[in-house]
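A protein chain is absent from this complex, but the other protein chains hold their places.
Residue numbering begins at 1 within each chain, and the chains themselves are lettered A, B and C in the order written.
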Amino acid sequence: MQTDRFVTPAARDTVLVKVRFFATHRETVGADRVSFELPGGASVADLIETLVARFPDIQPVVGAARFAVNREYAAPTTILHDGDEVALIPPVAGGRS
Amino acid sequence: MQTDRFVTPAARDTVLVKVRFFATHRETVGADRVSFELPGGASVADLIETLVARFPDIQPVVGAARFAVNREYAAPTTILHDGDEVALIPPVAGGRS
Amino acid sequence: MATELDRRFQVVDSPIDAAAVMRRVQHPGNGAICVFYGVVRDHALSGRQTSQLHYEAYREMAEEKMTEIADDLYRRWGIDRVAMTHRIGRLGIGEPSVVIAVGTPHRKLAFEACEYAIDRLKAEVPIWKKEIGPDGEEWVE
Partner (left out) sequence: MATELDRRFQVVDSPIDAAAVMRRVQHPGNGAICVFYGVVRDHALSGRQTSQLHYEAYREMAEEKMTEIADDLYRRWGIDRVAMTHRIGRLGIGEPSVVIAVGTPHRKLAFEACEYAIDRLKAEVPIWKKEIGPDGEEWVE
């Protein structure tokens, strides 16, 4: 379609993801979910960078977190898609007890 | 004491034991407990011999039994004392399930 | 005589109150409780169909043996929160014949001690079972 040519690359490639926070992260951020708009092709690692820029207090605790994309554990290199649900998973304690 | 001399050795040395039967033994003997009078110094093995003489049907199953004297597992060589409770313990099944 | 402690090791002739067995191991230091149920199942070791089991016990010795097993749990692991109840008489499919509960601070030990207890119970405690099915009755040995 002709109209496609006039959409800017930035607008076309933007992905909107929902990020969920739990436990110590939730308390640090002060919210249990926040939506982020990221450039197309952004990875989980890129999201974390954006996240730390917006919530600097989370930096000390984010290093120990795992990540889930759509409720599956995912590597930081995972590319995000529009509508994905990303969760920061702080360490779970139960392994020892 | 003088009277001791006139007690016959046989009478003096007799022990009375109570024998208990369970499960397949109980059904074979047709009773759950029987008392036996045995010569002093008799062992569990001697008791079993007496038992088989009185209840021949028990012979095929008694070989697999364990024995308990006063509710403790006991070897066939264990010497019995007056008033002992002897039990024949058929194999228990649960080891596998 | 019939203190709560005594009741930790019981042979009973009515349905087992599993909640009561668990209550006997309650302790604020428990982080884990492992409960084992031995249950009457529809197929016997013989492969034949079973409709009922009949359990018989040398009750006094059985309760003494259970107490000895508990003493060994204490000697091996320092565990003093264990309770065992074995039922005798006729049981239908799905009914528990034995319930063992073990409470410990951490979970690994709860599993290990509970499995040890039932293994010892099955090997040493004088309780017998007879399978009753469409093809007749037989003591299981």
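The rule is short, and it goes like this: a residue touches a chain if its C-beta (ideal position, glycine included) is under 8 Å from a C-beta of that chain, and two chains touch if they have at least 3 such contacts.
Predicted model, so just to flag it, every value in this text is computed and none were measured.
Taking the complete complex into account, residues 19, 22, 26, 28-43, 93-94, 96, 103, 105, 107-108, 110-111, 114-115, 118 of chain C touch the chain not shown. Seen from chain A, the chain kept out of the figure touches residues 20, 22-24, 26, 64, 68, 71, 73, 87, 89-97.
Going forward, only the chains that are shown with their structure count from here on.
Per-chain Cα centroids separate chain A from chain C by 51 Å. One simple way to say how far apart two chains are is to compare their mean CA positions; for chain B and chain C this gives 28 Å. As a whole-number value, the distance joining the C-alpha centres of chain A and chain B reads 78 Å. The multi-chain contact residues of chain A, meaning those touching 2 or more other chains, do not exist; every residue touches at most one other chain.
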